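Apart from one protein chain that is not included, each protein chain of the complex appears where it belongs.
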Amino acid sequence: MPQALEGSQAIARAVALCRPQVVAAYPITPQTHIVEHIAKLVADGELHCEVVSVESEFSAASVVLGSACAGSRAYTATASQGLLLMSEVLYNISGLRVPLVLTCANRALSAPLSIWNDQQDSMAVRDAGWVQLYCADNQEAVDTTIQAFRIAERCELPVMVCVDGFALTHTLEPLELPSAETVAHFLPPYRFSRTLDPLAPLTMGTLVAPEYFTEARHLHHAALLAAEKEIVAAASDWGAASGREHAPLVRVEDVPKARIGILTLGSVFGTLLDARDQLPDPPVRLLHLRCFRPFPVEALRAACAGLSDLVVLERAIAPGADGIIGAEVRSALMDMDAPPRIHNFAAGLGGRDVPLAIYPRLIEAIGRPHARMSPIDIKPELLPENAPSPIKVPS
Amino acid sequence: MNTLHDLRASQPRFQGLESGHRACQGCGQALAARLTLEAAGPNVALANATGCLEVFTTTWPDSAWRVPWLHSVFANAAAVAAGMEAALKMQGKDIKVLALAGDGGTFDIGFQALSGMLERGHNVLFVCYDNEAYMNTGVQRSSSTPHAAATTTSPAGIARMGKRHLKKDILSIIAAHHIPYAATASVAYAADLRKKVRRALQVDGPSFLQIHSPCPLGWGHGSELSVEVARLAVQTGLFPLIELELGALVGAMPIREIHPVTDYLKLQGRFKHLFADDARAREELAHLQALADHNIEVYGLQGKAPDTLDSEGADSVRRGGLRSA
Partner (left out) sequence: MPVMTPGGFAYPGTSLAFKTGGWRTQRPVHRLRAAPCHVGCPAGENVRDYLARTADGDLQSAWEALVAANPLPAITGRVCDHPCESACNRGHYDAAVAIHNVERFLGDEAIRSGWAYPLPPVKTDAPAVAVVGAGPAGLSCAYHLRRLGLNATLIDRLPAAGGTLRTALPGYRLPRSVLEDEIARLLTTGIRFLPHTALGREVSLAELQRDHAAVFLGPGRPRPRPWDVDGRTPRDLHPALVLLQDWVALGTVPEIRSAVIVGGGNSAVDMARVLVRTGATVHLVTHEALPAAGIPHETAMKAALRDIRQAVEEGVILHVEHGVHRLILRGEKVVGVELVRMKKLARADGHYETVPFEGTETVLEVDQVIPAVGQEVDTLGLEALLPTGGLLPVDGFGNLPGHPALFAGGDARLDARGTVSGAVGDGYRAALAIHAQVTGTTQELQGEPAPIPVGDLTLNYFEPVPRTEEALLPPEKRTGAAEIATGLSAVEVAAEAKRCFSCGECMACDNCWTYCPDLAVLKTREPAADGSHYLFNYDYCKGCGLCAHECPVGYIAMEAESS
């Protein structure tokens, strides 16, 4: 039976259903509600879990690393500055091949300071060696969170579940929460294969000399690539268990004769779906890149088959370069027989609203000559006079 | 049958840290860690900060540890240990968690995580192997480096007499956390060190041990002198051996015969510049003496009568070994 829940609360409940034994987090908007809710569930006796209220995100990541290695299921959540403060540990966790789940309530990075949503934060740690899954809505956030633990534990890799701050975390939506039994069955108790155990002591976190380092990195890389199978399996098994199946890698919302595609990550996908309902012409195939790491090259190529143009709409920017996802998509599709032309835009940086009206502008932009990537929703009138003019986009 | 190998396997002590580690000759930290593990026993799990100890014990595929051991990064040993402890507590397991770090990983970069761990009351023993500089990266000054000591980032020269600042009084800061047990120890007093490890592990809650661990390379003394130098640090009053419970001083090892600080300093290359015929050198020597005198006064270190547990008695040996330790 669907119930109306704030995204953060839904995620907190999903986490609780996964029965983590240790949760460590540090407050940061817009993630805060998630851990507050978890703390309350613990306080109310609904979840038996040690909540470690650490003094920084750096320690939050470190605590859950320690807990996971000590054999407990562990969880943390953060956003933005917090994620970057964790970054040293994030690389470390994945390099050690430790299963963990982290919710990133996506938010812009400072400076200038912004507490609002974009995806610059998770993009900044895209090469940290974690699985990164993006959620288009809160139902998906709930389901992905549950799947994330299974993926992490089966692959011995950490999984970052990215949900747009405010847009999802603070939005009330009707959604289904699975029963405890369903989750318990899907996600059985777990013991990390390299648990720190005095009876079988292992040494983790060694120094690896140049003669062996490449192999260590290769194994990590290969593990992420191999994780794709588990991501797909988790989605389908969860579909069977819950009755809700989300596309595991790339969600394709196609319409007949679509030659244009728009690809995005996160909640903007919903906006595009609504806009397309209002503007059915030209036919546009909408793609949601749910799985960003591992980067699902094959699935993406299949999803783009038959397209002449693909707009990649990002919620982050690589200053001085082009888009982050755009560049990756471009290189992934390059070898296709007839790859679509890629049009790369950013939008909604630092919480700027991404309205339905963005949809026609994206389609129009296809006709223009290729330019370096830029925010499509820039307001030229706010720029100082001597500023270099933004790439012209239709208004 | 390799008899030495068999003998090694049947030593009447717990060898949590094995031979074959790559510490320098005479490394005080290796000794301190070995003694820590001996006292702690096998039912432990360790979190180790980046630093010499971490590097010299775990060059893949070799590990010198016989206990579960995890190294994450430089700054987070306390937090990793806290996570381990939280998990083990939830699992109902009675395994003692230790965090090990150098002075850099304690006084400086690891300080915040340490403070947080102490404040939250994790049942973790944090052991700081204080070799008074960043040794692993080539002897740079840390906030634990003593005043006037030369390091690669506080070199002595025409314009400078080594480190300009004082050694951070970490124990007072730790004391301010009002944790059940905090103490200093020295490799020169092995029985005292072991006793303090055991005490620290007996308390329920966070505990802290700062072990003075000479570094022949960084301090510039012969590898055979590590224990002698450590002993003199205690006997001069420069490194008081004290114990605190809930922030209150409960014990200090009395010094039976107080040595002048020069006895300690002159053995070490890092203080060599203080023995030049130079007025500033003389002033710094006087300053270091004053710091030692201050410690002696503040902690009441001057022994009143010879005592089996004072600076002369605490290390005495007897025929047939240290049965008391």
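The first chain written gets the first letter, and so on, giving A and B; residue counts start at 1 in each chain.
Keep in mind that, in the parts below, a contact is a pair of C-beta atoms (placed from the backbone, for glycine too) under 8 Å apart; a residue touches a chain by one contact, two chains touch by 3 or more.
Not measured: the values here are computed from a predicted model.
Chemist: Would you mind spotting which of B:A77, B:A190, B:A233 or B:L265 touches the chain that isn't drawn?
Modeler: Hidden-chain contact among the options goes to B:A190.
Chemist: Determine which one of B:R66, B:K93, B:H147 or B:R280 touches the chain that has been left out.
Modeler: Checking the options B:R66, B:K93, B:H147 or B:R280, the one contacting the hidden chain is B:R66.
Chemist: Which listed residue, B:R120, B:K195 or B:R231, touches the chain dropped from view?
Modeler: From the options B:R120, B:K195 or B:R231, the contact with the absent chain belongs to B:R231.
Chemist: Quickly run down the residues of chain B that touch the omitted chain.
Modeler: Its contact residues with the unshown chain are 4, 7-8, 10-12, 15, 17-23, 25-28, 30-31, 34-35, 57-67, 187, 190, 216, 222-228, 231, 306, 308, 312-313, 315-322.
Chemist: Applying the definition given at the start, please give the residues of chain A touching the unseen chain.
Modeler: Those residues of chain A that touch the unshown chain are 95-98, 156, 194, 201-206, 208, 212, 215-216, 219, 223.
Everything that follows uses one rule, which is that only the chains that are shown with their structure count from here on.
Chemist: Applying the document's contact rule, which stretches of chain B touch chain A when the two form their complex?
Modeler: Those in contact with chain A are residues 42-45, 47-48, 54-55, 58-61, 63, 65-73, 75-76, 78-91, 95, 112-113, 115-117, 119-120.
Chemist: Give the list of chain A residues in touch with chain B in this complex.
Modeler: Checking each residue of chain A against chain B gives 21-22, 24, 48-50, 52-56, 58-72, 74, 88-89, 92-93, 96, 196-198, 201-209, 212.
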